[in-house]
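Input: one structure, supplied below.
Selected chains only, in their assembly positions.
Labels run A and B following the written order; every chain starts at residue 1.
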Amino acid sequence: MTVHTDYLFFHTKKRQEIVRITDEVAGIVAKSGVREGIVLVSAMHITAGVYVNDWEGGLIEDIQEWLEKLAPARSDYRHHHTGEDNADAHLKRTVLGHQVVLPITAGALDLGPWEQVFYAEFDGQRRKRVVVKVMGLA
Amino acid sequence: MTVHTDYLFFHTKKRQEIVRITDEVAGIVAKSGVREGIVLVSAMHITAGVYVNDWEGGLIEDIQEWLEKLAPARSDYRHHHTGEDNADAHLKRTVLGHQVVLPITAGALDLGPWEQVFYAEFDGQRRKRVVVKVMGLA
């Protein structure tokens, strides 16, 4: 069995940003040599998410607007008594999910035709990290 | 180590439908011969989900009604400018989750007494697919 670990780094210009990472994950899988197995893609910061959905600009904006409704930026969260101002980011990433496990079949990501992997930043403008852990048979 | 891949297919009669798949997943695990490991069960379409919860008709209806409230079908999503009409399906599957990883212990799914696995369709009436990836020691 092969286990291969890699990291993706992000430093978004805007506080909230959604970044497609399918190709980067596929590249790490190829580098690992794993042909049958899985890959875990997981945000290492608790104000960011990783999710699988459609690569369509309108839907990406719909998701952001919808998350703002479900988990609005507000000043009166208890978390803000610590001096933080990002409680909504912790909640938004909870709805969206912070990790995915993708199957690897015949040496490639085994995704449906419309499945794309995204990094979702909710408190950016600083360096953030995603771990990519590949496991399986080479 | 053994890695075994299989697929489940769905073609629901209604646009939204929740289908229990615990037995189908257990059958694939048995076929794989894996006795200690995990199995990934993941929707390959981005308007469907896979989740673990109660096999009780009332709760299943509660979940569907609740998702309709959190992520309502509406005409004014930006995604619909592409000609699509299923933005709510993309959001509903986000709340519910699109994949689960189940432990396999002593050759069987290691589930609690009430845990059941479900496929949740939010834009059906066409052929959809779920990947089942088993990994572990035979």
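The working rule: a residue touches a chain if its C-beta (ideal position, glycine included) is under 8 Å from a C-beta of that chain, and two chains touch if they have at least 3 such contacts.
All values reported here derive from a predicted model rather than from experimental measurement.
Visitor: Considering just this structure file, the complete complex holds how many copies of the sequence, given 2 are shown?
Guide: 3
Just so it is clear, only the chains that are shown with their structure count from here on.
Visitor: Using the average of all C-alpha atoms in each chain as its centre, how far is it in Å between subunit A and subunit B?
Guide: 20
Visitor: Residue numbers of subunit A touching subunit B in their complex, please.
Guide: These residues of subunit A touch subunit B: 1, 36-38, 51-54, 56-59, 61-63, 66, 70, 95-97, 100-103, 105, 110-112, 114-115, 135-137.
Visitor: Write out the stretch or stretches of subunit B touching subunit A in their complex.
Guide: Interface residues on subunit B, with respect to subunit A: 1, 3, 5, 40, 42-46, 70-71, 77-82, 87, 90-91, 94-95, 97-99, 101, 129, 131, 133, 135.
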